[in-house]
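All remarks here apply to the structure that follows.
With one protein chain withheld, the remaining protein chains of the complex are depicted in position.
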Amino acid sequence: MILVDFAWLIPAAVLAALTLEVLIYIVMRFSRAPLPIAASQHGGESPDGGEAPDAHAAQAAQAEHGNHSTHSTHDDHGGHGGSTPFWAQLCSWIGIAGLLGAFGLSIALLVEFLQNPVVGPGGTHLLTAGRFIHLYDWFNFGNLTYPIDFRVDSLTVIMLVVVTGVSLLVHIYSTGYTRGDPGYARFFIELALFTLSMLILVLAANLLVIFIGWELVGLSSYLLIGFWFYHAPPPRGSELPYPPPAQVKAFVTTRLGDFGFMIGILILFFQTGTFNFVALNTATLHVDKSLITIAMILVFCGAVGKSAQFPLHTWLPDAMAGPTPVSALIHAATMVAAGVYLVARLFPIYAQAAGPQAFEVVGYIGAFTALFAATIALTRYDIKGVLAYSTISQLGYMFVGLAVGDSNTLGMYHLFTHAFFKALLFLGSGCVIHALVTAQDAHGVQDMRKMGGLAKFMPVTAICFLIANLAISGIPPFSGFWSKDPIIGTAWDKHDYIIYGMTLFTAFLTAFYMFRLFFMTFGGKGGAFGGLWGGRDQYRGDAHPHESPLSMTFPLMVLAAATVLIGLAGFTGLNQGFAWFLNSGVNVSFAVTPGLDLLTLFGVGAGVLGIALAWLMYGLGIVPATAFTSNPIGAFVHRVLYNKYYLDDLYALIVKYIALGLANLAALFDKYIIDGIVNGSAKAVRSLGSLTRRTETGKLQNYGAALFGGAMIILLIIFFATGAIGK
Amino acid sequence: MHVDLASIAFWVIAIVLVGASLAVVLQRNIVHAALALIVVFGAAAGIYILLNAEFIAIVQVLIYAGAVTILILFAIMLTQHSMGRNSNPFSTQWWLAALICILLGGGIIYAVGHSVMAIGTATSPVLLAGEGSGVGGTVVRLGQLLYSPFQYSYVLPFEIASVVLLVAIVGAIMIGREEEE
Amino acid sequence: MGVSLQAFLVLGAVVFCIGLFGALSKRNAVSILMGIEIMLNAVNITLVAFASSFLHQQPKNNPLTGQIFAVFIITVAAAEASVALAMIIAIYRRRNTIDVGEINLMRW
Partner (left out) sequence: MGLLTFVVFLPALFGMLVLLIPNRWANIVKPIAAAGSFIVLVLSAWLYIGLLINGQGFGDVQHPTWFINVPWINATIGTFHFQINYALGADGLSLPMIFLNGLLTFLAVIGSWHVDKRIKFYMAMLFFLETGVMGVFASFDLFLFILFWEVELIPMFLLIGIWGGQRREYAAWKFLIYTLVGSSITLAGIFFLYVQTGGTDASYQHFASVGSQITGTLPLFGGTISLPILLFLLLFAGFAVKIPVWPVHTWLPDAHTEAPTAVSVLLAGVLLKMGAYGLIRICLGFVPHGVEQVAPVLGIFAAINVLWGAGASMVQKDMKKMIAYASVSHMGYVLLGVAAAAAAAAGGANLMQFREAALTGATLQMFTHGAITGMLFFAVGVVYEKAHTREIDIFGGIADRMPREITLYSMACFASLGLPALAGFVAEYLVFTGSFATLPVQTIFAVFGVVLTAGYLLWMLRRAFYGPLNMRWSWLTDVNSVAEFLPLATLIIIIFVVGVYPKFLVDVITPSLHQMLTTMQSLTLH
């Protein structure tokens, strides 16, 4: 009896928190007065009941309005104005408590995995065997079972730590960020729901459960993107996304990917008759390779949707319509990484059962997406927009890492480090937005052109942000370097020179736009350290920036610390340990260990170049910011990039004209063709009836004539029948 | 052909009958039509005599030529000024009626001509001379058939017929009388 | 030798058709009634003719069923005539006409 068998306690803790919050929410929010039997009592029994409903409606509307009075006066920020009732804060504390428990358990699990006890017969170690937790069966037909199972192995444990850890920090952060928001309690409920779904996804032992978690995180993402569903749409031409459409877009786009995922599952299930990952690893070996290849590519479609890879990436930037903590937790650190996790989870099938084409598709899509997203990120002015595209780009790196690596270590390690520094970046941007809120300009606060020189106002944020920037730019000794550089290097070692080129160039671009962001936000021409450390006179906005409360800066510091420590630990071979751990105790090495060699030099050099260029353009201002966009070609490129290659518009057109067109066709077909036939036949019968109705004159003599005429006809018929006439 | 009294009488009466009934149908003035109807009834009575159905003939004269004609004349009198001057017009479907009648008549006559049931003679000098089965020709026999309590007879239908008449009288009164306001 | 049955039957048929024509083609309700009376008479002629032809074929048990029928027909005809005329009068009182072309009571 070891701790792993209680891994289900982790989601259970979150579930308990969620349930409690929901109960509190329902009690406090919904049931303030006992419900009457029927809303409208007007009717036969009470003559005076006529105006009852109106009165009722009036008072109810009153109540509802009082309930939402703050909605009408809402700005695009979490805090300031409005007060948070105690019960709502209680919800947040419950959530934090639950996550603390979950996080503690995850750490404990990690420790247990590290000391790696012997479990099961034959001295199999926990790390090798993993642990299988059977909850219950949905149903089974013959030897087909639809089980709800959890499986805990090294991969799971890592994800558990990441998810619970980041989620915990985001919870703490949000207590500050969304203070005073009317949806305060709702926010924490949805956060807890997300964490729960993510844990289910991570703990899943088979394709059924992982699909359940997969869809549930989609749901919570939908809810959280639309958290501010009552906002007015942003002005035209603004880069800001608009919550209501964004949430639908996010869900439907990922669904589009899930379509492929589902088909992939169906193929795998039909071929092997099982959902279980472990069973699949062996079972798929005996199935036709090409079929498995197709299946795995289809599964990857799901990952493409969820991790916002190239064709289906457009939802992620829009998802930034959600509150910034959400962007940090869901759309940067954890959920969007689910796709990577899925591929990593199915890595054996990809590597052995499927043909090489599967991983080629993964790799090229990943590399292309990385480059593609980075180019778009160059032109964003919306601070969260830049981060969104950088996320897409980094996810591309992870897929490349999975595709080129001998094991799933590369991708997972980048996922691991990226989770921390990208969450850090988003939370930092959240602090910035939080600091810059002005009542007049609700939509401009995310526009970097109205920032600058914030470093002096909010030093903590700035430092943390700088650390994260260095990490994502792959500058040693920060964590990003240890996870990103090997990916680029391995691509070279595997002779995927195209991928290598793309990723290398992307590294340059990444460094450039990240520091462009930093300079435009915190620094500026004339600031200290050559514009790195801006101040009042670099500030271009009209708000009163200030450092955020501790509840918000604390998570920043933690994450920054994590970034730095993981980075430093790299020198002590943490990444090796990671590889050893992830490959269940087998000591595989990184394909390329970053060291003093040419590859590493190139990788770091790209980053340094990017930083230098950004510094020249935005920090020192030696190179004018319009250096590249002044000439017509540059201008054209800039326009294309600024409009995201017009992909959103293209998709909009497709949806509007092709999808809705076909739909309209169907509806019209029903209305005019089918119903036309139906109603037409009805009309025909009608007209026939009106024709025969003429004979009913009601005149005695017509009837008489008919009578005797009939008799006469019968007579003649008889004659003809008996042949009496004509012979 | 060999001519005898019966056939002469028949032909005369037949022509009168047909002519009179045509008059009834074709007369423009309905009063004349009604008068022609009397002739029709009379001629029919003649035919009955010819068929040695004396009782029927008498009844015919009494009821039809007497009662019914009078009724009809009363009705015409009461409703005189309704049809304007042409008091006995044809409806628009007269041609259809004519067609039907001609075809039907043709059909019947054809059937009569070809039917074995129609073979035989209806009249005979013997019966005309009055010396037949029993005294009074067929009247006695008819009486027996109608009223005899002892042998097979039509008493019950006869009574029912009387009830029918009673009902008819009541009905006629009910329908015909002025509804008082 | 006497007049053949067929002659009477043909006569009945002709008269019947004339009466029918009257009943179908006249607009005056009374003359329709007259047409019906003529038809009844034609039927009577036919029945009586049959009766006497049978009588002629087998005089012993002289069957007069035809004449019996004729008697009943006459009875009913009288009743029918009276009722019909009463109705005509009633309709005339209501609608001030007895033109059957204008009377279409026989539709719901």
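By written order: A, B and C. Residues from 1 in each chain.
The rule we apply is simple: contacts are C-beta pairs under 8 Å (C-beta built on N, C-alpha and C of every residue); 3 or more make two chains touch, one makes a residue touch a chain.
In this text, all values refer to a predicted model and were calculated from it rather than measured experimentally.
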- Could you tell me which shown chains are touched by the chain that is not displayed? A
- Item | Chain not shown: contacting residue from A:F113, A:F150 or A:Y222 | A:Y222
- Sole contact to the chain not displayed, among A:F113, A:F150, A:F194 or A:F211: A:F211
- Which residue among A:G142, A:P235 or A:G689 touches the omitted chain? A:G142
- Task: Pick out which of A:F113, A:F150, A:F187 or A:F269 touches the chain that's been left out of the picture.
- Result: A:F269
- subunit A residues touching the omitted chain (full complex): 29-30, 35-40, 42-45, 56-58, 60-61, 64-65, 67-68, 71-72, 136-139, 141-144, 146, 208, 211-213, 215-216, 219, 222, 226, 229-233, 243-245, 247-248, 251-252, 255-256, 258-259, 262-263, 265-267, 269-270, 273, 659-660, 662-667, 670, 674-675, 678, 682
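Note that only the chains that are shown with their structure count from here on.
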- Task: Averaged over CA atoms, how far is the centre of subunit B from the centre of subunit C? Could you give it in whole Å?
- Result: 6
- Item | Touching two or more other chains - residues of subunit A | 701, 705, 708
- Query: Counting only residues that touch at least 2 other chains, which ones in subunit C make the list?
  - Reply: 20, 24-25, 100-101
- Which subunit C residues qualify as touching subunit A in the complex? 20, 23-25, 32, 100-101, 103-107
- Quick one: in the complex, what on subunit A touches subunit C? 696-701, 703-705, 708
- Note on the structure: Within their complex, subunit A touches subunit B through residues 701-702, 705, 708-709, 711-712, 715-716, 719, 724-725
